[in-house]
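Only one protein chain is missing; all other protein chains are in place.
And now, chain A:
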Amino acid sequence: MSGNLLEAQGVAMHFGGVKALDGIDFTLKKGELRCLIGPNGAGKTTFFRCLTGTHKPTHGRILFRGEDIAGRERHEIARAGMGVKTQVPSLFDGLSVHENLWLALRTVRSSRDRETKIDEVMERVGIGALRHGILGRMAHGQRQLVELAMVVASDPELVLLDEPAAGMTDGEVERLASIIRDLNRSHTVVVVEHDMQFIRMIADFVTVFHQGRILVEGPVGEVLANPVVRDVYLGKKHAA
């Protein structure tokens, strides 16, 4: 038995004739902070959706803490210890930030503990001022932070963050990088991101997706200097 927290073995996801994922083999050790990069349509978000139970993979196994979770229900996977911040923030829009966090603390029974934890998470993510704001009326960057706070509050073993920096101001991105690094001290984290500057701020190890497959994996500096990766991202002309 390997010491991997997550292991995807030959995961494929086909939508009719379109192969969104075409045999992904991916391993993640406990405590890692991994970035997934790749051009649009490379399969990163589909891979996340397979991990979280939104899609049932066409083929392959997904071992989370040694147990195959492929095709399980979303709530079962969440209860097993996986938390996700989706690409487009998925929140309880009609409720306040406080209420959203209250709901994220599903396993906390005592109301005093819950309130303490809410205050703690708000402080950690820096959204205390938004406490009573209604999510449906907030800017995209603020919604991103609130969703991140919900994932932090639910305290999963594996945190999946899909494009967490999208739509954020420079200041928010810096704060986000610091939160993610801090989060990685106690959690295993996987981040899907396009912003190379942001990736350099947080990641040591990067996996590149391309056309539903893993193109290359390795340390961030090495991968970003790789001509094949530059070619995939920027096109042959610019990469040359």
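List of remarks:
Note that contacts are C-beta pairs under 8 Å (C-beta built on N, C-alpha and C of every residue); 3 or more make two chains touch, one makes a residue touch a chain; residues count from 1.
The rule is short, and it goes like this: contacts and distances are computed from a predicted model.
Between the names "Heme exporter protein D", "Spore cortex-lytic enzyme", "STAS domain-containing protein" or "Branched-chain amino acid ABC transporter permease", the one given in UniProt for the chain missing from this structure view is "Branched-chain amino acid ABC transporter permease". Residue A:A104 is the one among A:A8, A:C50, A:I69 or A:A104 that touches the chain missing from this view.
The omitted chain makes contact with just one of the residues A:G38, A:G83 or A:P164: A:G83. Of the listed residues A:L21, A:I62 or A:M150, the one in contact with the hidden chain in the full complex is A:M150. Even with one chain removed from view, chain A keeps its contact list with that chain: residues 52-54, 73-75, 78-79, 83-84, 86, 90-96, 98-99, 102-104, 106-107, 111, 131-132, 134, 150, 154.
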